[in-house]
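Only one protein chain is missing; all other protein chains are in place.
Per-chain residue numbering starts at 1, and chain names A and B are given in the order in which the chains are listed.
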Amino acid sequence: MARIGVFICHCGENISATVDCGKVAETIGKLKHVAYSTEYKYMCSDPGQTLIKDAIKEHKLTGVVVSACSPRMHEPTFRKACAEAGLNPFLCEMANLREHCSWVHEKNELTTQKAIDIVRTQVEKVKLNSALQPIKVPVTKTAMVIGGGIAGIQAALDIANTGHKVVMIERSPSIGGHMSQLSETFPTLDCSQCILTPRMVEVAQHPNITLYTYAEVESVEGFIGNFKVKIRKKAKSLDEKICTGCGLCTTKCPQKKIPNEFEQGMGMRPAIYVPFPQAVPNRPVIDKEHCTYYIKGKCKICEVVCPTKAIRFDQPDEILDLEIGAIVVATGFDIKHADFFPEYGYGKYKDIIDGLQFERMASASGPTSGEIRRPSDGQVPKNIVFIACAGSRDPAKGIAYCSKICCMYTAKHAMLYKHKVHEGRAHVFYMDIRSGGKNYDEFVRRAIEEDHVNYIRGRVSTVFERDGKLIVKGVDTLLGAQPVEIVADMVVLATAGVANAGAEDLAQKLHVSYDQHKFFAEAHPKLKPVETNTAGIFLAGACQNPKDIPDAVSQASGSAVKVAALFSQDMLTREPLVAVVNRYAPPMYSTCVGCFLCQSVCPYQAIEREEFKNREGKVVKTVAKINEGLCQGCGTCVALCRSKSIDLLGYSNNQVHAEVMALLNEY
Amino acid sequence: MKTGIYPGCSLTGSARDYNESVFAIAEAFGLEFIQIPDWNCCGATAAHNLNKELSLALPARILAIAEKNGLDEIIVPCAACYSRLVVTQHELKKDPELKNRICEVIEMDYRGTSVILNVIEWIDKYIVPKLEEKIVKPFNYKVACYYGCLLVRPNKILNYDRVEDPQTLDVVMSKLGATAIDYPYKTECCGAGLSISRTDIVSKLSGKIIEDAEHRGADAIVVACPMCHSNLDMRRPDINKYWDTEFKIPVIFVTQAIGLAIGLSPQKVGLRRHFVEVKIS
Partner (left out) sequence: MSHSEHHTERNSLAYSIEKNVEVYTQKCYQCGKCSAGCPVAEDMDFPPSMIMRLLQTEDLANDDKILRSHSIWLCVTCEMCLSRCPMEIDIPSMMDYLRQRSRSEKKVNKKAKNIIAFHKAFLNSIKYTGRLFELGLILDYKRQSLNLMQDVALAPKMISRGKLHFIPFIIKGKNQMARIFKKTSN
């Protein structure tokens, strides 16, 4: 005879403000097989958990329903409490009264009735729960870091320094990411490359790190501790072992007019190229899209001039199979190109550039060797305008969110300009200055007070060219929304930070969630900012949302600790919520007819064939068998099985049926 | 397909020149349209400033008559009328209750089925395909294409061209042989309905539009709206007085430019009726 205990949580006022918890507890208490029903303000608190544990013992409960928040939040908490009281944790279920009821409805009778119904379904379900035992699986102690920007570099080095192996995958020819493009970094104005390049070299030389550049993730299968990853190493058309990186080929390549990605299009590069002088690895690749040989079938000048004969035009892409235990996603961000803002004239007028272009211009290694010069005529601008939020906080044309880093880099840009062009005037149009961070606001104040940057509170309406000058039409909202017109020589747009172009595709390969802006989603916004919803996959840096360097590095170290903690165990325990194919005594063996439709639809390749032999050793029946190590409990096979031979532990057909019937039946 | 035309009040009076050029090129290209019988004023700025319901009822009557006469498509050369008609169609589609109320007011059925074309859409659809063969005098001038407000805004409702730096008029003009200059005042407001009540503001705003076109060396400003035309052309003495200058740049309708390019006389396309002398032809 089932003896179910039901525990209604108020969640502070989150539930009790709209649901009459007392009435729910009382009504549920009268149900058949409910041995105990009560309510409490915070069931997840220590006294709340004690209440459950005591009730299990006192009332000899055979099943528990905690009616509180989402199981994503506290199911592990309550199952652990049950286990401590001697009840198998899988005999505990949660009824979600918060997200499914109190948060989405007004306070009234119907809301309380809905809460009662939700609890009833779980009471019916838990009666059919069975005691399950966790599954143990081994851990492959190699991590994969996807992305070689500052976040990926930090994560890889931190993991490698704990003694574990790391594979780093970078899709461009060099690691370094956006940080390698930056001039100086706020709030200390130290040179970006000076602090980054030693780290890049460390990655390349670390005995525990294997670096694959010009490589992309092809597919990911498996699960925490046991991922099987396929990597596509794109052909560099070069034998890296022979190439010495002398660079002769890059100087002789006849293609010289390809916009240089590293210089944000402000310089040119050849078809065989090293992205920048400090690149790691410092070996060229051939850009097949622009190479004369690949386009026209003729040229091969690089092959002729190469002193070590390292060019390989027929080199194919290579697919590598890797066994990986944990993954850190550090794919970074991109900037939203400003040409969607025709009123600001980007793309139409040469002297309107974006923030990353300004970084290259201000960088000593950039196209102007660190001098601020107008792209149109090379003149030093005497009047420069910086426009903040050129795309951010603009749901109509850009993105709704704040890109977080622009206030600071705009202050930095204005300051760098003033340091380089003393007699020049720098104006910043802004709405709010968001400078929360150590020494950040002081930095902005310095730009205003010491470098005399003219901050104007208001958005720019339009920018256009007249007589070789840029007319910037804005407003000063602090002077009663008075129109302001500035005749500028150059305009810099602080464009929004957005997810990388391939982010969605990669998220789908990894089976991790992403938000509406295609940024990777953390498991919990406050308490699990480094984890994803998929166990064993962690996040670092701006692939989660725009971040500055200190934040990206901190999060990278956080993800490294998570990986190290995972690798500190030899075996992992997994929830036993997996599919099983039924088994009966011979001669039936199973109701499975061996059609193996399930095998073709299983996304995790978890379905195997099992043969039953008679005494003579002859195979008499072949049926499906599920590898519980690989199964993720998605249930696709259950839905597809024509002979109804598969069931999902913890979510059996009978249990779901009982839940539905509970809603249909009177009580 | 039966095509109707809604000329609107301006074209019968102060914008007769526009009207003449529209009909002249239609004739030259063998295009026929039926004038919407017994049409009324769309209510213009005055109606929506003072009385929302009236501002919807007046265009609704026009559209209802068009429907009753089986006109699937209505050409509206006046950008202001075009805007009122399209906005009315949008509002009544969005709110069936309001539609019923307006039907009651106008004592007619209204379904909102007619397609409304502005003058450039009409040109694009019916004239551009046959334009090249008809051109006898390429329009070899530098022009500033001035769209004004109502051809492109509100963009979400009109859904025509892009709202910043629109291109449709520039494209038509370049097909005539003209060079369309980069012109940031394309969609800046001329002062519109304040022409009579606040001539000072209209002089200021229209003056900026004219000054920039002259400064950039344009030979003419090309428009597709009678209201813009009257502010830039008829108001020229006021503008010159306000800015203490002598702006001479002529303002022509796109239909006039087409007419000249296919060999129609300046008189035929109404150029003689302009206040600012048009020395190009």
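Keep in mind that, in the parts below, a contact is a pair of C-beta atoms (placed from the backbone, for glycine too) under 8 Å apart; a residue touches a chain by one contact, two chains touch by 3 or more.
Predicted model only: the values in this text are computed from it and were never measured.
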**Asked** Quick one: which of B:E32, B:E107 or B:D244 touches the chain that's been left out?
**Response** B:E107
**Request:** For the chain that's not shown, point to the residue among A:E202, A:E221 or A:D394 touching it.
**Result:** A:D394
**Request:** Please give every residue of chain B in contact with the chain that is not shown.
**Result:** 9-10, 12-16, 38-41, 43-55, 57-58, 61, 104-107, 149, 152-156, 163-164, 187-189, 191-194, 196-199, 201, 205, 234, 237, 272-275
**Touching residues (missing chain, whole complex) on chain A** = 14, 18, 102-103, 105-107, 343, 389, 393-398, 431, 457-462, 473-477, 480-484
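FYI, only the chains that are shown with their structure count from here on.
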**Request:** Using mean C-alpha positions as chain centres, tell me how far chain A is from chain B in Å, no decimals.
**Result:** 51
**Contact footprint of chain A on chain B as seen in their complex** = 162, 164-165, 182, 184, 212, 215-216
**Asked** Where on chain A does chain B make contact in their complex?
**Response** 342-343, 348, 462, 464-466, 471
